[in-house]
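The block that comes next holds chain A.
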Amino acid sequence: MITILLIVFTVSLLYFAIANRLMTYVKILALQGLILFGVTFIELIEINVVNLVLILLETIVVKSLAIPLFMQYVIRKNKITREAEPFVPHTVSLIIVTVLIVSTYIISNYIIDPHLDKIYFVTALSAVFSGLYFISSRRKVITHVISYVIIENGVVILSLAVGNEMPLLVNLGILLDVFVSVFLLGIFINKVGDVTSEGDVKQLSKLKD
Partner candidate 1 sequence: MILLYLTGSVLIALCMFLNTNRRVNRMLIAGFLVLQWIWSVYSLTHKNVPEYIFFIPDALSILMTVTLSIISIPALVHSYDYIYPEHDNPRVRGIYFGSMVVLIMSLTAAYVASHIAVTWIFVEITTLSASALIFHRRNSGSIEATWKYIFVCSISLVFVFIGILFLSIALGDIRENDMQYSILLRVAPSLNTFWLKLAFIFIFIGYTAKLGLIPMYTAGIDAKDKAPSPAAALFSSVLMNVGFVGVFRCYEVLAHTSIHKWVDQVMLTTAFLSIFVAAVYMLKVKNVKRMLAYSSIEHMGIVILALAAGGIGYYAAILHLILHSFAKSSLFLQVGHLYKTFRSKNIYSIGNYFRYNVPGAVLILFGFICITAMPPSGMFISELMVFRALIGSGYTGILILMLILLTLIVWAMGKNIFKMLFIPVPGREDLHVEAVSPYETLLQYLLLALVVYLGIAPPAGFADLIKESIINLNH
Partner candidate 2 sequence: MISFILVLIVSLVFPGIIIRTKSIASGRKGPGILQPVRDIARLLQKGSVSSETTTLIFQVAPSIYLASVLIAVMVLPLGHSKGLISFPGDFILFAYILAAGKFLMILSAMDTGSSFEGMGASREALFSMLAEPAFFILMGSLALMTGFTSFHQVFMALHFGSSISYALGVIGMFVLIMICMVENSRMPVDDPKTHLELTMVHEVMILDNSGFDLGLIMQAGNLKFAMYGSLIANLFLGDLPVYLTIPLFVGIQLLFAVVVGVLESFSARFRMSHNAQFILVLSSLSLMFFLGVLLMLGKFI
């Protein structure tokens, strides 16, 4: 079951690579949030209530509701054009993402570690790297934030891959940080929208040497 979910997650990355409407990106985010919820729920079924609530909060509320809605709001508010307008053609990014996934798979072959099932590892790392790739290949600021969230999702999966979970406090802190940073980024897109006509990163390259 988990395996299926994770594979779906990975596929969503591929879809992200070829999708060309911002709204699709947002939907993908929501989908990934749901998948995360499923995975964590199955993985950590036997843990205590508080932690469960925490996880719920982290996945369902934040990742699959709050952030997508907020993104949607931002897009609407700043009247950002709906096309993603990447630097590189979709086919190329599709190939690159695939390569990334495959190579993470190859790397995972080197691991000799009983406590870790590699599917997590592969999914997480491929999410992280393809997130990085999306950031550097997309033009719009909003897409950067979205890819950042994807990376975060990858991180969550990785933290699931870790057999032993962090102390509660630490977990809380991490959640808080992610939450804050994402919203701060969102707010800043508004600010950027105020000064520059368009949530486009072109205007944001004045500071250079």
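How these were chosen: all candidates are chains of the complex that A comes from, given by their letters.
The rule is simple: a residue touches a chain if its C-beta (ideal position, glycine included) is under 8 Å from a C-beta of that chain, and two chains touch if they have at least 3 such contacts; residues count from 1.
As the structure is a prediction and not an experimental result, all values here were calculated from the model.
Engineer: Thinking of the complex as a whole, which of 1 or 2 is in touch with chain A?
Structural biologist: 1
Engineer: Going by the contact rule set out above, which residues of chain A touch candidate 1 in the complex?
Structural biologist: On the chain A side, the touching residues are 110-111, 113, 115-116, 128, 132, 135, 141, 144, 148, 151-152, 155, 158-159, 161-164, 166-167, 170, 173-174, 177, 180-181, 184-185, 188, 191-192, 195-196, 203-204, 206-207, 209.
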